[in-house]
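Left out: one protein chain. Kept in place: all the others.
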Amino acid sequence: MSEIEIGPGKRARQAYSFDDIAIVPSRRTRDPEEVSINWQIDAYKFALPMMAAPMDSVVSPDTAIAIGKLGGLGVLNLEGLWTRHEDPRIALAEIASLPEEQAIRRMQELYSAPIQSELVKTRIAEIRASGVTVAAALSPQRTAEFANDVIKAGVDIFVIRGTTVSAEHVATKSEPLNLKKFIYELDAPVIVGGCATGTGALHLMRAGAAGVLVGFGGGSAHTTRTVLGISVPMASAVAEVASARRDYMDESGGRYVHVIADGSVGGSGDIAKAIACGADAVMMGSPLAKANEAPGKGWHWGLEAAHAELPRGNRVKVGTVGSLEEILVGPSHTADGSMNLFGALRRGMATSGYSDLKEFQRVEVVIARG
Amino acid sequence: MSEIEIGPGKRARQAYSFDDIAIVPSRRTRDPEEVSINWQIDAYKFALPMMAAPMDSVVSPDTAIAIGKLGGLGVLNLEGLWTRHEDPRIALAEIASLPEEQAIRRMQELYSAPIQSELVKTRIAEIRASGVTVAAALSPQRTAEFANDVIKAGVDIFVIRGTTVSAEHVATKSEPLNLKKFIYELDAPVIVGGCATGTGALHLMRAGAAGVLVGFGGGSAHTTRTVLGISVPMASAVAEVASARRDYMDESGGRYVHVIADGSVGGSGDIAKAIACGADAVMMGSPLAKANEAPGKGWHWGLEAAHAELPRGNRVKVGTVGSLEEILVGPSHTADGSMNLFGALRRGMATSGYSDLKEFQRVEVVIARG
Amino acid sequence: MSEIEIGPGKRARQAYSFDDIAIVPSRRTRDPEEVSINWQIDAYKFALPMMAAPMDSVVSPDTAIAIGKLGGLGVLNLEGLWTRHEDPRIALAEIASLPEEQAIRRMQELYSAPIQSELVKTRIAEIRASGVTVAAALSPQRTAEFANDVIKAGVDIFVIRGTTVSAEHVATKSEPLNLKKFIYELDAPVIVGGCATGTGALHLMRAGAAGVLVGFGGGSAHTTRTVLGISVPMASAVAEVASARRDYMDESGGRYVHVIADGSVGGSGDIAKAIACGADAVMMGSPLAKANEAPGKGWHWGLEAAHAELPRGNRVKVGTVGSLEEILVGPSHTADGSMNLFGALRRGMATSGYSDLKEFQRVEVVIARG
Partner (left out) sequence: MSEIEIGPGKRARQAYSFDDIAIVPSRRTRDPEEVSINWQIDAYKFALPMMAAPMDSVVSPDTAIAIGKLGGLGVLNLEGLWTRHEDPRIALAEIASLPEEQAIRRMQELYSAPIQSELVKTRIAEIRASGVTVAAALSPQRTAEFANDVIKAGVDIFVIRGTTVSAEHVATKSEPLNLKKFIYELDAPVIVGGCATGTGALHLMRAGAAGVLVGFGGGSAHTTRTVLGISVPMASAVAEVASARRDYMDESGGRYVHVIADGSVGGSGDIAKAIACGADAVMMGSPLAKANEAPGKGWHWGLEAAHAELPRGNRVKVGTVGSLEEILVGPSHTADGSMNLFGALRRGMATSGYSDLKEFQRVEVVIARG
């Protein structure tokens, strides 16, 4: 990427977000029916290249099952309300009705209840019973503590997700998670993130990740920039990690690690752009929080919003636009990219003349003011 | 165009919209009366270098005739309400009165009525009877089905227009339109589009197009970017297609294919910029939807807004500013570029010292924040 | 300037407006009292490097006198209300009270009254009687017709000002103004513009102009971009014309032509930026239209807004902020750059360590988002 001098001795790359780019169709066109958007990671096959973000406003055991049946993968957050409260519906209803000025304080309280090992197992069992692929997420800080429960309960895909997850975490007082050892000993594929650069992603790949999450996800991107000064312009980050994946394939003798865009995927156009930059799939939050079935009841937030000392995200009113089915596979009745997300991806690929996701990663993009 | 690295292995061109550029007068000045803005394509001559977009809010048989008499070319959409309803005025009135939240759903219903072969012929005959040049549009998907009716009814200029039209469409189940064969066998000049790149346009030129439409037109540009992630920054796209046209002239031994900017032409300044980038003429929608006579009654939409499964445009309130005559050739009573569109083009050319459209394609432009 | 390819075969310079740049103090500082902002053109000396724009909302005979006494130069427009109406105060009051939707239409009527030769002479005589330097403006179209009246009435500085004025105007039906001959035969110094490029300015310099106006002035810049697609990013334009002035000094053996920034000078910071880019003085409209004494009574417009067929500017509500004296030389009671304009210039120069205008043209600037 082009390096720019901010001042003498301090250089910076120019980085691009999905909003900065657009896809340009240039070769041929194709019937949408002839386009495949199937996705497979490890032994697991999906009709849609998507994971639902482990956020309480998006994934409950019920919506994990519904999303699975529609062809995606719902990831339950094992550090959210579902493992802290016997009946989280009460807390969810309360959050949906909090006045603005009390929201973060009250959420800090609701999320201070302890995680119960029993509930971890119960929630996973509920999803498992439905027959869909089971995925659940822990932060790196809590992975060691609950991993056994999770595995015993029968998770198919293990997700480790934090604001930033590195393969090399420095801590002298506590014992940090040894990611490489953990993944090596685990029987299930592990998807890890977020990471923001090719270097960071390469370390996660070498630690054995089946997939890496690029970005910080969770709708919290904006306040992470405001609060920490940290930001991941997604188009550049995805392209950089996809490039690291190619390097790693070479060095590993052919192991293909999936690149999953986890952040700034707010509508159907962003899905196409993420793939265009090199992603294999996307992790989505807010588009699914708009479903009639969403546990957030028209509100959306991530765990960061409830951090006890340094909240880095907000409870956002997203409203509802239709059923999970309409949102994922249509039909759509709006023109704002909020419905029929994967019909749109299919049509965008058809319009550009591509027939599968892997090919579509090479589609031409331009940089253009939005 | 300058290539930029978004991330390692993913490059993108920087592309520019009409809003990104401005014309700079630099040589001499000229009396507006001494400027010619005449346009000729094939044997058809026009006082104004413009086509009215085939959209139900803009072109009815009546406004096609009115626009023709004022010196332009109105293109009737043969897949819109006029060929689906015996009296589309009822549907048009209903659309103009729909509450926002029901608009797209109801339009999806109104546009689901079947296209009637008889009405195709009737509408064309109505325009033909007036003596103006007759132009009508079909999408590539329906061209084979209705082309015979259209030809028999006596169309002068045939327009094939879709979101993206390529000379090479891949379909295994259905038989795609063989554009080259179709144009070759047709007796009328064919204008085809939209295309977004020089390569795409070159293919259409080689297929025999008399003119190519650059862009996606129809006021749907914005939601195409939102819904599909696809966008065509028009200044760059027009310049690129104009360049492809020069290449094609050389390879074809001198056949001149017209470049028609079809998108982002929202006011008089955009017309001048389109020509400045290399266009021979513009296709316009929203500026004409603001006419007292416009069938949309102050509303504007394209077929994309009524797509059954994936709407990609909105019904937009544009209001009315004056008569078609005042909008096209003045006089103007506003200073916002919405009236006397071609008086403005004439004056802009005069101020920059150019005497005809072909020369004006070489006027100097700068890139400047709007 | 750096050339960018918009598309193959169409290149454009990146151009900058005053808003795109900022002055950076870097060497030393200086007491404001030790800074000179005197300006001299031909034999005429001014305490302030400014001309008031020939606009009816800004310059009446009374304000021309007041501005002259404060150290500036007020330029009366001889094609405005003052030469079309015996008592323009009635028309001015009406304009100030017109409802928005009728404004342009009614102004088109008020400005359609014929220019009266007698009034041209009367108005100039009124200013002359006060003892201040007398300046008046005509458009190139009317210069031949009224120049004799103007000269006889005793104008000191003659201003020829149009949207674009070129030394080479092409007209076959009417006889265009021969600028070179006109200036040569005239006894008074002539300031001519607007021009937008170094080439255009060089032609005006060769025609004998004492000063050139850079830009289109008149608050009409924005709608000129909207209506005609034409725009002059002022920082680049002033720098380019200042460079042409250096070339012309060399070719003419030392004739120094003044560069006057005429456009986008909306506040005190813009004055400093104009000088920093190479201007000797500025022509200002809207900042003076905010004076208690301004004839526009809180409204501001240029002749362009009243063009009979293609209005290219609006009547804008600017309000009033203080007396002409407070606006030009303070004291200020606001922090928005609308008062004590030249106290601010003086302080900016002091803060940057410069002692006169000519030196200050070399101050360092940066490009920075506003």
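Couple of notes before you dig in:
Chains here go by letter, A, B and C, matching the order in which they are written, and residues are numbered from 1 within each.
Operating definition for what follows: a contact is a pair of C-beta atoms (placed from the backbone, for glycine too) under 8 Å apart; a residue touches a chain by one contact, two chains touch by 3 or more.
Bear in mind that the values here come from a model prediction, so they are computed numbers and not experimental data.
With respect to the full assembly, the chain omitted from this view is in touch with A, C. Within the full complex, the residue among C:240, C:280 or C:304 touching the omitted chain is C:240.
When the omitted chain is restored, the residue from A:16, A:46, A:248 or A:299 that touches it is A:16. Touch with the hidden chain on the side of chain A covers residues 4-10, 12-17, 19-20, 104-105, 108, 163-174, 176, 196-197, 199-200, 220, 223, 225-233, 236, 304-305, 308-314. Remark: the residues of chain C touching the chain excluded from display are 1-2, 14, 16, 18, 21-31, 33-34, 198, 235-240, 242-243, 246, 267-273, 276-278, 330-337, 340, 343-344, 347-348, 351-353, 355, 364-370.
In the analysis below, only the chains that are shown with their structure count from here on.
Shared residue numbers account for under half of those found at the interface formed by chain A and chain B, and the copies are therefore classed as meeting with different residues. Put simply, the chain farthest from chain C by mean CA position is A.
Remark: chain A and chain B have CA centroids separated by 40 Å (rounded to whole angstrom).
Each of the following residues of chain B touches two or more other chains: 14, 16, 236.
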